[in-house]
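A protein chain is absent from this complex, but the other protein chains hold their places.
Showing chain A:
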Amino acid sequence: MNGNIPAPTIEYAQLAPMLVVFGAAIVGVLVEAFAPRYLRSAIHLPITLLSLAAAFGLTIWQVVKGVPTKAAAMGAVAVDGPSLFIWGTILVLAFVSVLLINDEDHFVAAAAAVPGSAEEEQALHAGAGHTEVYPLVLFAVGGMLLFPAANDLLVMFVALEVMSLPLYLLCGLARRRRLLSQEAAVKYFLLGAFSSAFFLYGTALLYGYAGSVDLAKISTALGAVGGQDTLLYVGAAMLGVGLLFKIGGAPFQAWKPDVYQGSPTPITALMASGTLVAAFGALLRVFWVALGGLDWDWSPVLWGVAILTMIVGAVLAITQTDIKRMLAYSSIAHGGFLLVGVVATGTAAQNSASLSAILFYLVAYGFTTVGAFAIVTMVRDAGGEAWHLSRWAGLGKRSPLLAGTFAFFLLAFAGIPLTSGFFGKYAVFQAAVSGGALPLVIVGVVTSAVAAFFYVRVIVLMFFSDPAADGPSVVLPSRGTALVVGVAALATVFLGVFPQPVLDLAQNAAHSLFVR
């Protein structure tokens, strides 16, 4: 024991994108501590955007240099094709979301002041603001990068928390309708902590089963360890609970509408895009790498979850009268469509087809959803954003461009041809058919039709009903918001008309599957 602990090797170059994001987050905390209040926002924005852009550049550099074939940092983090693709996606979506977050007055002036109190009045008057949102967002994005790349369950748990904890706080920081926002934060926090306890107990049981939390070692233990099946099955189920909670799979979807509605809309955009992408990466890694040999046991369960998620998402969305809740249920339904791809496993070629379809779907959905929430931030009443659907009546007559773009995003959600949503759905369903999940595809197509109904209902409401006399006003977008909507609309068109480059990229990323 005389000091002979071997030093671990850490491939800093491979981990660079994450390190840049975490480093910038820490710099952001220092800025909060030392920079004068009036300068903070001006310092934070370039740091945040530059670090995200630099991390994206480093990710591209990693791809150009050659995708690593071995897990980095002593097997703790796997920087493989799917990870790099997911990193690129998350970084771009986070960059776009930060432009939205930077927009004026989404965030509370003083979170500690009781709503309606004199302190709040004072803080509003003084023009105070929480610039902490920038470092918090960077920490969350760093967690999102680590989560899908984690190659052992401990790192995955830590990443899950690093991703979630800042988001819990960010949810509670809305400037208007603060009661809703605080309630969303409490609900998200308690349920999120509850689900991560399940994830952790599942990790403990699998550790007991396999003697390691390394995904590859769990995978080898599946064939080697006998007589401990209870540990394995209960552990796998509990891990599944934790992961399905994060993607909002039924029956763990209840938090999603509440949290999406109550949170500040730019944060909702970040959660709906980035978190979903990261959580699917992690879900795929756990179920395909660690528990790949067990697919005969988990795939019937995931079949059930996928069917339930699609039905719950599509059917409950019909009854919604609030635009943000409707988009949340639509996000649940899309999670269900993506789960169809997760269960479509088989040969290596089949797996890589399913994986590339899921990756493409995530990109397509991520951009569209950020764009849709960006538009929600622009339609405002006296009391803030106009969430109630009745307020959106006749919007098409008053601001055709905005309503037209929103209608286009909704059509992309519905999966109409010539939008990105069509190719996403097509790719996933095609992979599922060849993977023998035809019944799931049938449910998927039927629920897509149900979902199309409520998307089209909003379009009809916007264009074919008379605007209310005291209808909401459409604010002139700031440069950032206009850019977000523009980028999202362009991406939706581009991926819908000319999807091949991104499909090829996804296929290359998925070609050699996850490293073990």
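Definition applied: a contact is a pair of C-beta atoms (placed from the backbone, for glycine too) under 8 Å apart; a residue touches a chain by one contact, two chains touch by 3 or more; residues count from 1.
Simple rule for what comes next: contacts and distances are computed from a predicted model.
The listed options are "Iron complex transport system permease protein", "VWA containing CoxE family protein", "ATP synthase subunit a" or "NADH-quinone oxidoreductase subunit K", and the UniProt record of the chain not shown names that protein "NADH-quinone oxidoreductase subunit K".
Taking the complete complex into account, A:262 is the one of A:262, A:336, A:396 or A:480 that touches the chain left out.
Residue A:182 is the one among A:83, A:151 or A:182 that touches the chain not shown. In the complete complex, the residue from A:165, A:389, A:410 or A:437 that touches the missing chain is A:165. Counting the whole complex, the residues of chain A in touch with the unshown chain are 111-112, 114-115, 154, 157-158, 161, 165, 168-169, 172, 178-180, 182-187, 189-190, 193-194, 197, 200-201, 203-205, 207-208, 211-213, 257-258, 261-262, 319.
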